[in-house]
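Dumping the structure here so I can ask a few things about it.
Complex shown without one protein chain; remaining protein chains in place.
This part shows chain A:
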Amino acid sequence: MEKENFTISVYTENNIGLLNRISAIFLKRHINLDSMTASQSEIKDVFRFTIAVKVTEEQVKKIVGQIEKQIEVIKAFYHKEEQIIYQETALFKVASKLLFEERQIQNVIKNSNSNIVTVTPEFFVLEKTGRRREVDALYRKLEPYGLMQFTRSGRIAVTKEKMHISKILENFAPEELL
């Protein structure tokens, strides 16, 4: 079976240590994550992990099973690329003087659909949100001029289909504690 890019969405209780539990599942199987992000979800007190990973579909099914088995995980899903809307964000810190010394850089910025977050006499910061290849393309174009700093976030994604988490939560046994 071919390896593919999968995105795993994990809805969880907000619990210290759960990150450790989830990452241990990958560690144990020697699987490297492309990225992992965690944030509040659309439901109060429910957190959401978004994990990007390149594995076979058989592997991702088993991983999702193991994740879902963790007590404080409400539900885990895996998605193929076409089932989700996904983005990453990158920040580029560039020396301000380049804007004047290297006129080309102005065109690169104009054509890149990026935003200038801040400008100071020493540096300016560009923010680029998009697919990985778009961020990479901008990186390749700016890199020859010299980047003072570069950082890229993990993938965040929403699915095209409904997830029905609230419904799942209602169906669980009523929680009396914690």
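Here, a residue touches a chain if its C-beta (ideal position, glycine included) is under 8 Å from a C-beta of that chain, and two chains touch if they have at least 3 such contacts; residues count from 1.
Just so we're on the same page, contacts and distances are computed from a predicted model.
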Revision key, fill the gap. Not-shown chain resolves in UniProt (candidates "Gas vesicle structural protein", "Acetolactate synthase", "ATP-binding cassette domain-containing protein" or "Multicomponent K+:H+ antiporter subunit C") to "Acetolactate synthase"
Point to revise | Contact with the hidden chain (one of A:E13, A:D34 or A:E102) | key: A:E13
Review point. Tell me, which residues in chain A touch the chain that this view leaves out?
Key: 12-13, 16-17, 20-21, 24, 28, 61-62, 65-66, 68-69, 71-74, 169, 172-178
